[in-house]
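A single protein chain has been omitted from the complex, and every remaining protein chain is retained in its original position.
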């Protein structure tokens, strides 16, 4: 921790702060600066009350040297994590293609889409039963009726399934779901994160549309510090002033996450773009940028989808996208070897 | 609903869309424009699948004419709503001063602060028991032990109390809490909103730091459409590129909300500013801008507060602030009469 | 300057960096931290190439201790600056009311508005001749024909005048203009700032809609380091995701600027709000928050204004606003004495 004092802080004030730091078992080194002093704390500063120090009127600012995520950070775990989902691995060099409808609507719909995306190369099936909608008048998903339909599609195709949870009371329904998704709105729902840290299943943690990468990793830390190391991160667009797209896909989050964390990161271009015409270019961009996979919404009849139809690809367009995705991945890989 | 077609949409396409609209019991009026047609839907367009229309490849855009919130909107309820909390009224011309510690830490702390803020003119007491912290390593509140301490301060001072809920499983603990707060992180936690719509208590709904005013009103609609009309809105700062303050207090939300909704709106300058020196000017600004009240964090010993100390006022500074607040309110009011 | 090294930076690398720092006449103090070292530079670090240090692969980050604005900062000039404009003073306890049309349209228009706003209590007259419009098809102002009309209104009323410059080639036309305005779009037009640093006139420098307070102060530094100390800052709204208002007025910038700088700061609620109904509450809020003045657009016939009519007040509404503004100022002041 680095503590920058205000100009003209009294020596006595500085000394009292040093004594506080030492009373916590740490050492403070004072460095005289350009009209002010800087105190550097030697050792693990997590024992200090940063807020207390920050609130002192002779302190200008307090800067952390270490990130607030230890388990999610690369420092403690230099090698890439690989998360196993059934026979599928996410991270560590492979490329996961998660595809399926935004919302499970019927047995025919989800099974039909599942078979189609599997044929095109998808490795996991997604499908929402509990939908967090902005308006109370919008379709809220089939809820407890939706999960069994998704599981039928799993049995039919053999694809592991991903579905979103909204509240810990729904957990018993997810016993046969392979990956539990925490949506963007719940990235900082700390009670839900704590409950999921003990659920024994891989979690797909989506970045909140107004959260930084460091906050995403700190939410991953909630899961990991509670005992669940199987965390897959997902960039899905952030909120900016631009209205041409539903959200602004922050693809640079991919290399930033790769640098700061060992966890795999996938990209959801469908929710960021909000429009099917933009999904293909952004999915290809994600593959080129080094993501560990993509998550794509596919619907057999987007015009009649009960949720987010405008951003869904038809199975035909998804098939064409997969061909390009694999070609881009291969091109990047071949240059690296 | 207004549907703008793409240039050169075929007459046959336009006709099929009109037929769909009419099949839903509505009428479409086609207006030839500058190189393209515009369809205006006559009647209540909520029967239409907007997403379906938006996804048609000959449609450029779809614009809603009516807001997605009917119960929260001023159109359905032209007069200001007044929410009664015990003997206190919020909205309708009064000015609520909600004050207290960020986090309940001990009986002495919360009772001492409660007595002090009451003497200065506070009308409600705030105090958090369940704290949603960014990091799992930060203090998470006294949780179920905290609520009884807050209720002791209520009995001691007679002030109604406000406290934040994080999960519906905590609801039984809130039976004697007067106002239940939904924090910024939970503004779009639709499961929690649905549960609270049936709880029979006034809700203080904070704007998410990345949510628009319209989304705030749509979340209020979740509460109201479920049966709870006692909703108090709260502006507490939004996330922007500026880092000089913790968040950017969007005070213009006050007149915008007053125009669009009948619900009362209060302002929390403490969380937006993140620094006690900025709390006083922003609280005064809120009063001048026409807010129905403010919510201020007060702590007897900010330097040792277990949460958000840097933004807390001491009781002395809070007392000075109250004098100014009431003077500003009086000055604005006297010019209006 | 504080340099945080990466974990496991080699001692030899650290030593070479220390030698570079010493070769620049400074001293580096190394503090061993939690798995990494921190170097604190003693003395004025502006002699160092921060970019060079930042680019070293064993350096994690570089943090400046001192702000990049010395002349604009309060450290070098603890007392508030007061800018004299004719017989009017801006800053230092007074409250400036700058009012007038967005755009000078005719002699009658600007003279009529000038007389009206003077009668209501305005202390300076604003009026644009050169208008920077988003679209080339919009009215660009009367340009060189507009300045003489504004000067007629100055002669008629005795009010000093403020007008915006777009390019240094227009400077000769501004010889009798009292305050030259640099608009939000030009806040970082460094060539224009350099030219105006030598013009001998007070500058009203508006914050860019996407610039931080620190960047505003650094642009003030361009003017001041070139020799012009008469700089008035202006908050006019920043760009955020919220679309209910044209921009989001960042009123907390007022106390932040007061803390960091000695320069006066005024608030323009008209451009931020974009809608006349929001101008009054936000102007009152600015007065309550401690601004040194406000700048308000007034038009005798907003419906036919050639620019920004929706945000203009009529002279009648402006008169009512002034009464409230002075009452709010008086209320705040009386509590402070």
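Chains: A, B and C, in written order; residue numbering restarts at 1 for each.
In this text, a contact is a pair of C-beta atoms (placed from the backbone, for glycine too) under 8 Å apart; a residue touches a chain by one contact, two chains touch by 3 or more.
From a predicted model like this one, the values you see are computed outputs, not experimental measurements.
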Among A:18, A:53 or A:251, residue touching the chain not depicted: A:251
Option touching the unshown chain, where C:95, C:174 or C:209 are the choices: C:209
Touch criterion as defined above, residue of C:186, C:248 or C:300 at the omitted chain: C:186
Chain A, residues in touch with the chain not shown (by the definition above): 210, 212-214, 238, 240-245, 248-256, 259, 272-273, 277-278, 281-282, 284-290, 320, 323-324, 327-328, 330-332, 334-335
Residues from chain B at the interface with the omitted partner, ascending: 2, 4, 7, 29, 31-36, 38, 40-45, 63, 65-66, 75, 239-241, 243
For chain C, the residues touching the chain missing from this view: 46, 49, 51-52, 54-56, 68, 132-137, 140, 166-169, 185-186, 188-194, 208-210, 215, 218, 221-222, 225-226, 239, 276, 302-305, 307-310
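Throughout what follows, only the chains that are shown with their structure count from here on.
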Taking each chain's C-alpha mean as its centre, the one farthest from chain C: A
Separation of mean Cα positions, chain C and chain A [Å, integer]: 38
Distance from chain C to chain B - Cα centre to Cα centre, in angstrom: 31
Residue numbers of chain A (touch at least two other chains): 239
